[in-house]
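A single protein chain has been omitted from the complex, and every remaining protein chain is retained in its original position.
The block that comes next holds chain A.
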């Protein structure tokens, strides 16, 4: 790699939404900007490539959003999923500033889907990108190029020089680049299995990584080693249960399997281990990754019968099907006798009632060690289908601590004057645990704008 200059006003590491926005804001303020993207051009944009929407606050209908989503409701939602693991000051500021996110993106060529279209009908709380996050990236990269921002691909930061908390220069292989201000927006470390193993032990070998293979946490590691204040724990990550046949990396959204609440889930011992009907699927989705991670060999199987077919989002891989539980067990490699007993016990424990997948219908089992509390129907109508499950890691929460101005805090309590952080690398400040659809893109958007603006002001001595 060879840059046009040795020195820039603002240097940004990370070409996802947060980094791109920071670069654009800085360039719009007049700074000479260089953006380093670790991935090759076709895979540019980190996990933004796999995203679909952003959750913005709005009072009254707003271009692509219906109704009102005010601060009180938004804050309630965030508090519920994080269970208080959030910095309230930063979080409330993020929610307020998210109100400008959609128009900011629209003005730079990003297209949104009209509200209430399509299958999800989430037009009130979330603004959906037309075609998905890659469309947003394409539009922002075009805009960045128009602004004269120098973009480099395959440009992973390999070393960084920080003196007394002040950024001096960084290395991309042999190449050294210096800048007045630095924006760290290079994502988390979920694609770094070695690092995941430090936190999770050897079972992390069996995890699938849903997002980009380029979020290896290299920059995060460098910043922490140079005295940045860590936030969050290494074993905090967004882990969902996905199809066990999904690619090791980069499977994205389509690998989800969302028929768990319609059937039963068994582990490799052909035994159930958790209440499949505890709550609506979106609310329970995020806990199943950890549940499966706790099972032998990190594997589970969801089993449904003909009644449930077509009642959930179509999965990407075909189910294993059979005309008897016995045959199904053999096909998926489980002990047939135990599975038949598990299913028979489950079927016998099902209480009468009316099935309704749109409400918590109270259709439950009674007397089992692990009962199913809703949507419990006997598994008795062949053909039977099985989908294998594995833990799928979406992103990690460990990051660097920042201020409201996106300035990076140092472990000694001081503030770095010219290092700013945005996106997944600092999202843990707002989202200490749990997940709220679209909140990751909201944090990246808000902190991207703040970091770009503050970095430009510092670099240009304003």
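Throughout what follows, a contact is a pair of C-beta atoms (placed from the backbone, for glycine too) under 8 Å apart; a residue touches a chain by one contact, two chains touch by 3 or more; residues count from 1.
In this text, contacts and distances are computed from a predicted model.
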item	value
Protein name, per the UniProt record, of whichever chain is missing from view ("ABC transporter permease", "DNA polymerase Y family protein", "Sensory rhodopsin transducer" or "Tricarballylate utilization protein TcuB")	"Tricarballylate utilization protein TcuB"
Contact partner of the left-out chain, one of A:3, A:66 or A:135	A:135
Hidden partner chain, touching residue among A:42, A:107, A:358 or A:461	A:42
Which of A:218, A:315, A:399 or A:448 contacts the chain that the document leaves out	A:315
Chain A residues that touch the omitted chain in the full complex	42-43, 49-50, 52, 111-114, 117-119, 128-135, 138, 142, 247, 250, 252-256, 309-310, 313-316
